[in-house]
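Heads up, one of the protein chains got dropped from this complex, but the rest are sitting where they should.
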Amino acid sequence: MTTTVTSPAVKAEGVWKIFNEGQPNEVTALQDLNLEVGYGEFVALIGPSGCGKSTLLRVIADLTHATRGTMQVAGLTAAQAREQQKYGMAFQQAALFDWRTVRRNVELPLELQGVGKSDRAARAMELLEMVQLADFAGHRPWELSGGMQQRVAIARSLAVDPPLLLMDEPFGALDEMTRERMQNELLRIRKETGKSIVFVTHSIPEAVYLSDRVVVMSPRPGRITDIIEVSLGDRNEDTREDERFFEAVTAVREALRGNHGGGSAIRSRIGEV
Amino acid sequence: MTTTVTSPAVKAEGVWKIFNEGQPNEVTALQDLNLEVGYGEFVALIGPSGCGKSTLLRVIADLTHATRGTMQVAGLTAAQAREQQKYGMAFQQAALFDWRTVRRNVELPLELQGVGKSDRAARAMELLEMVQLADFAGHRPWELSGGMQQRVAIARSLAVDPPLLLMDEPFGALDEMTRERMQNELLRIRKETGKSIVFVTHSIPEAVYLSDRVVVMSPRPGRITDIIEVSLGDRNEDTREDERFFEAVTAVREALRGNHGGGSAIRSRIGEV
Amino acid sequence: MGQRLRLIWPPVVVAAVFLALWQGIVVVNDIKPYLLPAPSLIFTSLFDNVSGVFDATVYTATTAFLGLMIGIVIGTLIALLASRFIVVNKLATPLAAGLAAVPIIALTPILNNMFDITSRTPRVLVTIIIVFFPIFVNVTRGLTQIQPAHLELMRSLNASAGKVARLVRIPNALPFFLTGMKVAAPLSVIAALVAEYFGGPQQGLGARIASSAANTAYGRAWAYVTAAIVVGLLFYLAVLLLERLVTPWTGRARSA
Amino acid sequence: MSNTQAPVRRQSGRLRRGLASLGWALAGVLLVVVMWELVKVIGSLVTLPLDTGDQAMPHVWTMLQGAMQPEVRGSDTTVLQAVVSATLRSLLVAMGGFAIGVAIGLLLAVIMQRFWFFERGLLPFVIASQTVPLIALAPLIVGIGNRISIGPVQWNTTYSVMFIASYLAFFPLSVGALRGLQAPTATHIELMRSYAATPGQTLRKLRFPASVPYLVPAMKVSAAAAVVGTVVAEISTGVRGGIGRLVIEYAREMTASPAKVYVAVFGAIAVGLLAAALVAALDMALTRNLPKEHSA
Partner (left out) sequence: GGGSSSTESSAAPASSAAAPASSAAASAPAAECTDPTPVNLQLQWFAQAQFAGYYAAKDKGFYKDQCLDVTILEGGVDIVPQTQLAQGNADFAIAWVPKALASREQGANIVNVAQVYQKSGTLQVAWADSGIKTPADFKGKKVGNWGFGNEFEVFAAITQAGLDPANDVTLVQQQFDMKGLLSKEIDAAEAMTYNEYAQLLEAKNPDTGKLYTPEDFTVISYEDQGVGMLQDAIWASEERLSDPAYQDLTQRFVTASLKGWIYCRDNAAECADIVTANGSKLGKSHQLWMMNEVNKLIWPSPAGVGVMDPDKWAQTVEISMGTKNLEGATVLTAQPADGSYTTQYAEAADQSLEAEGLNVTGDAFAPITVTLNEGGN
């Protein structure tokens, strides 16, 4: 919250990520990637499987280093931002701790911040309520279904209140109804707190429904091929029926299809945005 | 292949599954469930997170025992069917072995069946080709993205050729394009081999596109609340634009929404089917 | 109840079969007690000398327990340091391996010379050294063998190394620690016992076994050995109980 | 290009790592030497609970001198030479015992993992076996062993020593291996079950590979135990040529030339270190395929 509103939430400049560089199993995951996420902006990342979305989130989160290029978060280096806890992250795998109950898994980030015991418990129960798992507070992670585990992980990522949320396919294993509920919860939280959010998803409607901009990535080596602005205003029940919603969905879909075909026609589109 | 065509692929009668029975953390996952999957039929299971879909698949696969009721597979008991390898299963988690390369993960079921080394490798490469991961044959699982791991798991489940496929959200972590490709591959395989398939998904369009019947389950305790017949004939590019497709999607969606509200109105609908 | 029975009867059955076989072989082949005493002889020797055996057992069990506790603490602490500071790790690992491979027999005379032979100290030290290694090796493994996803999570939460240790490494190491304990607990008994062969106060099991064996009173010697076995098993049982208490999550793989 | 270069680079990397750990081991030894002398210095200033006199704790240089002296006056082998050759011999025997112990330990672990009856029924005896002092067993083993002759191979006491070494080595391994065999996740076990994999297949394809993280520390402890067993058995049975026999022979001269016995004990430690190095090499081979701890 000490960040001035003017500096972008995320700023990637010429970021490359090459795994196993120089070895036979070298993989270029990100190639010369440039991206700016404005303060308070909701950006969705979309692209074929294995194109580098998770890698990009990990570079932003300073969980891995860019091979080349610079990454700034809230005007700081990625490392500083991590150290100052400028972001919260929901991982693609739930990564729950088997030795903690569901509730205590949610409490973990609060514990690390030194929040008192009863406050922690209260906050955790509130979040479990939100993801509709209050009944399972005392269970162990392996007693939960895949979707339930994912919801616990979401609750955990929301436990503290960082200005930036990085979410990697958080709703992937949820059924449509629950997913819509969670989407609306996320939008509510965002509205109330003014968080910036970078959100990876495979669902085009989800990307469009949630975000201000949809960033489309190409298959390996991961590059940004398209950025589609979405201006739907406040989301509500009717948004999904909105003409503009369908337009945006179609635009994203085409951008993605173009990707699969590949080619220069798409490249030029970036200029438009 | 010795099964006569007349016995249903799966037949569940009065199946209950109660975890931790009698203990304070008791969970009724399945309640008095009856289901028949005809030989060569494609059945999709859909329902809210945690309703017992994975549990049902696990009971069919004899990976866990029904607390009460009987489960028959291909006219045999579930245990016999498992021992005679009447089914193949794709799990919700990829469950790859870290100590094997991608290719050797796909080879695993073939190895267990005693298929020779070069045949195994050839078949595995073919499957990896199909899931577009041939380039990664020599990589280790932890070097793959989430979606890539899932594709490896799909390839593995298709490595042998069992008459029944049990698939638990296999395409959950895939992008739309890849997903459609995989859906068509699955339909092709089914058409060529006449397999019976039980398929868990959260995507209503996917359920409708793929299956002959969509089985809708209620939240805990898991019961079947609706079964929606889909008759779209051979699927192709245009199916998704078909009127009947949208109708079925709407029917499933409503069945699911009704579920969330709960109530007796839905129960009566089962009679219709 | 049924659960508990399932826990108890297999060892009882195996023990009964084993002892019956032993007795049978001794009786049928007329094996003389100077070679191998029959279980019946061992038990009569035991009952003839219950209070003597008990006192000796208490003495040696105390040594073993002290050594076990201190060894566990030291082993765990150094493992923790080794997982935190690479220098400690690199230095301690070969040293620990060397120390562990020092046969107790070779170590005892030296310790007896360095410390007062008439005290318990050299024996406790021998026990500590023996206990240290399995604990250190297992805990070190447990502290470092962490799922990458878990470490990433902690990193994203900017958890300090200490917090990561407390919240992830230590719980993750618990099953490894207990595996080490399972090895260390019986070893502590044998270490405490063997350390007595070389001198010092003579009221423990080791001295009694040595003295009885030297006089070919094998019935008596094995009566003391039986006591040592009982102590070892009790120590082990305590570890099993501890395992159930502190790692309730580890049994799950078997539930399928 | 990169294809041909990469393996070369990896190999030289491995060599460098090996050399580095050797360096660290030497640094560790140096540290001990310094601490040893430091304790002696402190002991000469204040009273410590231990005897720091030259008798109980000879100076490091005294030990080095002792190592260079002839073993017995007039003989042309030095103490060091005697210790080195004994060390090598004991190492060989210990590794034999280690191999047998690992085989037995694995077998037991597999049986115990497979049949709950044996886990419950056998485990207490595996533990009990370790609390039986060798004094009660050594004569039995030697006595029975000496009667065995398989074809032209006549049992000799060295085999008894190896047997005793394996007797100590199998225990840590079976406990660790049992834990490791039970380590696979429920999903992995379900996967194998869904393939109707035979227990043997599940063992080979899943449980063994998954147990490696537990197996490796178990092997380290086992190797150390095998060394201890070898030395103890050499003393116990009096078999010639090994470091155990040297330790006890030199220990009798403790009063007069304490340095000698220390040299022998360091020989025993060297056996342990060599055994540990062998296991470490094995470790590198076994865990080569597993993800290394994240080091971003």
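Per-chain residue numbering starts at 1, and chain names A, B, C and D are given in the order in which the chains are listed.
What we mean here is this: contacts are C-beta pairs under 8 Å (C-beta built on N, C-alpha and C of every residue); 3 or more make two chains touch, one makes a residue touch a chain.
Please read these numbers as outputs of a predicted model, since none were measured by experiment.
The hidden chain makes contact, of the residues D:A25, D:V239, D:V265 or D:V279, with D:V239. Considering the full assembly, D:S257 is the residue among D:S21, D:T78, D:S129 or D:S257 that touches the omitted chain.
Contact between chain C and the unshown chain involves residues 32-35, 49, 52, 109, 112-113, 116-118, 196-203, 207-208, 210-218, 220. Even with one chain removed from view, chain D keeps its contact list with that chain: residues 51, 53-56, 71-74, 134-135, 138-139, 142-143, 146-147, 234-240, 245-246, 248-257.
Here is the rule we go by: only the chains that are shown with their structure count from here on.
Mean C-alpha positions place chain B and chain D at a centre distance of 50 Å. Between the CA-based centres of chain C and chain D the separation comes to 17 Å, rounded to the whole angstrom. Shown for chain A are the residues that touch two or more other chains, namely 62-63, 93, 142.
Each of residues 148, 152, 155, 252, 256 in chain C touches at least two other chains. Within the complex formed with chain C, the chain D residues making contact are 21, 24-25, 27-29, 31-32, 49-52, 55-57, 116-118, 120-125, 127-128, 130-136, 140, 143, 171-172, 175-176, 179, 182-186, 189-190, 193, 213-214, 216-218, 220-221, 223-224, 227-228, 230-232, 235, 244, 247-248, 251, 254, 258, 261-262, 264-265, 268-273, 275-276, 291, 293-294, 296.
Interface residues of chain C, counted against chain A in their complex, comprise 147, 149-150, 152-153, 155-159, 163, 167-168, 171-172, 174, 247, 249, 252. Interface residues of chain B, counted against chain D in their complex, comprise 58, 61-63, 82-85, 87-89, 91, 93, 95, 97-100, 108-109, 111-112, 140, 142.
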